[in-house]
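Missing here is one protein chain; the remaining ones are kept as they sit in the complex.
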Amino acid sequence: MPMITVDMCAGRTDEQKKALVRQLTDVFLETCGGDRSGVWIVLRDVTTDNWAIGGRLQSDTDPS
Amino acid sequence: MPMITVDMCAGRTDEQKKALVRQLTDVFLETCGGDRSGVWIVLRDVTTDNWAIGGRLQSDTDPS
Amino acid sequence: MPMITVDMCAGRTDEQKKALVRQLTDVFLETCGGDRSGVWIVLRDVTTDNWAIGGRLQSDTDPS
Amino acid sequence: MPMITVDMCAGRTDEQKKALVRQLTDVFLETCGGDRSGVWIVLRDVTTDNWAIGGRLQSDTDPS
Amino acid sequence: MPMITVDMCAGRTDEQKKALVRQLTDVFLETCGGDRSGVWIVLRDVTTDNWAIGGRLQSDTDPS
Partner (left out) sequence: MPMITVDMCAGRTDEQKKALVRQLTDVFLETCGGDRSGVWIVLRDVTTDNWAIGGRLQSDTDPS
């Protein structure tokens, strides 16, 4: 019954995503219990022009 | 004043989306009250390679 | 397979919440199809000191 | 340590996004304090066929 | 740089939460790479009167 959402940088391969969701699910069940089918995960691919850290977009390569 | 977010599988038609948001809004107002203009809805089209149930991406067709 | 999230003002009764989730689910299935057990809804009770419209918290009663 | 998410209409320019994230970060630090590098922002470009107000998609131009 | 959010049933112990966040972080780094300090996780404790599956609140014990 958990819903896990992962906002992450776009560009992961299908193999990475497959491994990620399988292992996130394993970890949830091992630590918190529950049914495997009750673990939902949504991945969100965020592009670098939509993600800022410290007030600066990740796509921003201007020297400052 | 509610904000309703719907993460759903990509691929719904415009007609389905129009009917969905109209009726979700009707239901909220009938059960909880409020102004029609105060109901906001955001739909998110999630592709099958970004949605996992039970540790497996919906796009994953490998036999296992 | 949809995940519906409703951010709404705190204070709804249990009866309102029961009716809300039942009818939101009905509407989703009627317009988009799918299995009833595959519709998940999370309600979030937001207090008026955590919700702003037009730059003003809903709890803010100062004349301005 | 805040995570700020902005769901907004698609179509803003890179310059608007750059200015937006810089100034949102400034405002957070001025009012709440903390380290600049600890402010994360995710922008979500929502298309008009995925945003409804008052039960009507923003892309819906049917007279009603 | 991922932001992981976990909506889960309220009631997990501190020890479960500690183990959960440590292992979710491990899994992300093993499958996708990145810096450990760049993995943020927010846990949301959802009460059973705010979570519905199949149109029914988890707190709803009425026979139907």
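Quick notes on this one:
For reference, chains read A, B, C, D and E in written order, and residue numbers begin at 1 within each chain.
The rule is short, and it goes like this: a residue touches a chain if its C-beta (ideal position, glycine included) is under 8 Å from a C-beta of that chain, and two chains touch if they have at least 3 such contacts.
Just so we're clear, the structure is a prediction, and the values are computed from it rather than from any experiment.
Although one chain is omitted from the display, it touches the following shown chains in the full assembly: B, C, D, E. Even with one chain removed from view, subunit E keeps its contact list with that chain: residues 14, 17-18, 21-22, 24-26, 36-45.
Touching residues on subunit B toward the chain that is not drawn are 3, 40, 42. Residue positions on subunit D in contact with the hidden chain: 1-9, 12, 16, 19-20, 23-24, 26-28, 30-32, 51, 53, 58, in rising order.
Keep this in mind: only the chains that are shown with their structure count from here on.
Shared contact partners of subunit B and subunit D comprise A. The greatest centre-to-centre distance from subunit A, using averaged C-alpha positions, is reached by C. Interface of subunit B with subunit C: the two copies contact each other largely through the same residue positions, with over half of all numbers used appearing on both sides.
For the two copies, subunit D and subunit E, the CA superposition rotation is 180 degrees, given to the nearest 5. With centres taken as mean Cα positions, subunit D sits 21 Å from subunit C.
Residue positions of subunit A with contacts to 2 or more other chains are 3, 7, 23-24, 26, 40, 42, 51, 53.
If the chains shown are joined wherever they touch, the resulting network has some other arrangement, not a path, ring, star or complete graph.
Here the chains touching each other pair up as A-B, A-C, A-D, A-E, B-C, B-D, C-E, D-E.
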